[in-house]
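Structure incoming, see below.
Missing here is one protein chain; the remaining ones are kept as they sit in the complex.
Letters are used for the chains, namely A and B, taken in the order the chains are written, and counting of residues starts over at 1 for each.
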Amino acid sequence: MESIAPPSKGSIANLSPDVLETPPLSLGQLTWRRFRRHKMANFGAIMLILLVLYAFGGAFVFSEAYANKTETGARLQAPSREHPFGTDTVGRDILARTIYGGQISILIGLTAMLVELVIGVTVGAISGFFGGLIDSLLMRITEAVIVIPQIFLLLVMAKYFAASIPNITILGRTFSGSVVVIILVIGVTTWPYLARIVRSQFLSIKENDFILAARATGTSTTEIIFRHILPNSIAPIIVSGTLSVASAITLEAYISFLGLGVRPPTATWGNMLEGAYNYIETAWWLWFFPGALIALIVLSINFVGDGLRDALDPHSRAI
Amino acid sequence: MNRRQVILDLKDLRTRFHIAEGTVYAVNGVSLTLHECETIAIVGESGCGKSVTMLSVMGLIPVPPGEIVSGQAFYRGRDLLALSEAEMEHIRGKELAMVFQDPMTALNPVLTIGRQISEPLRVHLNMDHATAQQRVIELLEQVGIPDPKNRMNDYPHQFSGGMRQRAMLAMALACAPSVLIADEPTTALDVTIQAQIIELVTRLRDALCMAVIWITHDLGVVAGLAERVIVMYAGLVVEEASVDELYDDPRHPYTLALLAALPRIDRRRDRRLKSIPGAPPNLLVMPHGCPFAPRCEFVFDRCRAETPPLLPVAIEHRARCWYDVVNGKPFE
Partner (left out) sequence: MTRYILRRLLQAIPLLFVISLVLFFLMQNMGDPIATMGGRNVTRSADRERLKRQLGLDKPIIVQYLYWLAGNDWAKADLDGDGIAETPGTRRGVLRGDFGLSLVNKKPVTQVIWERLPNTLLLMLTAEAMILIFALLIGIYSALKQYSTFDNIITTITFLFYSMPVFFFALVTMYIFAVNFKKWGLPYLPTVGMFEPTAGKTPLQVAWHMVLPTATLSFGFIAGYSRYIRSAMLEAMGQDYVRTAKAKGLPKPEIVYIHALKNAALPIVTIIALDLPFLLGGAIVTERIFGWPGMGRLFLDHVSRGDTPVVMGILMMIAVAVVIFQLIADILYAWLDPRIRYT
């Protein structure tokens, strides 16, 4: 201490005895502890686990064939013991379809997020790291994608690719080729926001002394990017990626709802809603169950994302 | 010297903050008096509760997390702490005005300087727009802003730090308050500007016969400005004396340390500044015994067991210590 006035205002908090006695925690442990104290995030995480169990565990109760089996005699039946969620316009069991639809919706959410992550992080990293001409070029493209409202772009692209991909079979299950189309289309239109976040992270971290030091000692560019900058900008990427899963699930639902999404017989929570509003007066169960499931999963993921944001925030004072 | 009327009388003020980590015992029983036209200085290291004391008086403590646990603050006989918010609004800015530490953040960035200075004129003196404008120009002139007619239309970011603090002063002085509380108004400014501001306040104080409470953690600036000095430590007044007395005959070990840490021209250049060893007090625990004990060079058993009272040690001079630094032995 040089003079009579130690400058830090937070000194009190730092000196509290129980803090002094706790051994330093790793970043992961710290994050986990903060996350666990976030009530909403815990609620979200539990809901999310239940929903995943519902979609993937339910497959042991109902077969996919049952979920896709049409029965014209049992059209538009209200919820009953035999069909707890009722039946749809061609007599398929809605409960079974929400189970298999959930799998696809979650799958689309996760894979579209991965596509977005790959493109967004790559573009953002290149832009932020190299700067200059390539940066302004990439940023113009980013801007161009942002200027067109995403749903419009999605609809055009979904229509564009719609016919071109045949059904595919993975692990003995047949998926409508439109699933792949939707995943790609969502990923390809969502990345600009992530790219901007990553770019600004790179821009600010790039100027840090430890990067300069690494460069001075002759560390290669790839190593600087992957060893030094990327790990330090991981927090906003994780948060953004989490929230992206929710937005991808919603987007799929929007385009399927509007009739340009995943084609039957493959069910998704989104395409189960297609045309459901025509039955608003007569068959509420058509739209209520898939709609509520989408709303629930989006809410849970947003809670988790919020909790992660707070938990990963290095400035957060909560311990 | 203190035959003047008491204008502000603070009695056993205690203010706490309830935060996530626990309770911050920021002010733990502060009493002080201020007479008309008198200037006192409150000195102490950062975090000792100077600002919180005066903010409590002004009713500016954010509640929650803050809480004024007990105490009275009599202004001309009325207890400010017992007044309603509406009653306080008539006192703040009119009778008691306050200038804050950081002129960079204390002015609203999106309103013009002129508007901000004219606000107290409008609400307290019911001036109309034209009269208020005229008064703002006079005030800005008074605090030494050149070309006030044009500069009053500027926004804070167009002013330098020193000019902003002058504008803050103009704002505080707008309604000619009886008491001016200056909370480290020069800390954020460089030395020459600092001297100018002090000079300005002294001049205005003498012209308006205003009582001034000058908060600082720099004992150096106190000398030419204040008549009396109050030294605070961990939310307690530890010593109170006239300026000369305090410099010549300090009685509290903390004051001694503060004075020793002061760079002085009469000292040899190469002599290192002495700093106070030990950490500043932890306000998260209720003080037990003398709060300065852990850092005190004269500490003995009693200090850790009992908090000393603020006792007279000479005429108009009180200190809160079990140890008699003059005679080098504990008091009886």
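In this section, contacts are C-beta pairs under 8 Å (C-beta built on N, C-alpha and C of every residue); 3 or more make two chains touch, one makes a residue touch a chain.
Predicted model, so just to flag it, every value in this text is computed and none were measured.
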Would you mind listing the shown chains in contact with the chain that isn't displayed? A, B
For the full complex, which residue in A:51, A:155, A:194 or A:311 touches the chain that was left out? A:155
Residue of B:119, B:227 or B:324 touching the missing chain in the full complex: B:119
Considering the complete complex, identify which of A:100, A:129, A:202 or A:257 is in touch with the unshown chain. A:257
Where chain A meets the left-out chain, the residues are 40, 140-141, 143-144, 146-152, 155-157, 159-160, 164, 246, 250, 253-254, 257-260, 273, 276-277, 280-281, 284, 287-288, 291-292, 294-295, 298-299, 302-303
Hey, which chain B residues sit against the chain that's not shown? 58, 60, 62, 85, 88-94, 97-98, 100, 102, 105-112, 116, 119-120, 123-124, 155, 157, 168, 171
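Basically, only the chains that are shown with their structure count from here on.
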In angstrom, rounded to a whole number, how far apart do the mean CA points of chain A and chain B lie? 53
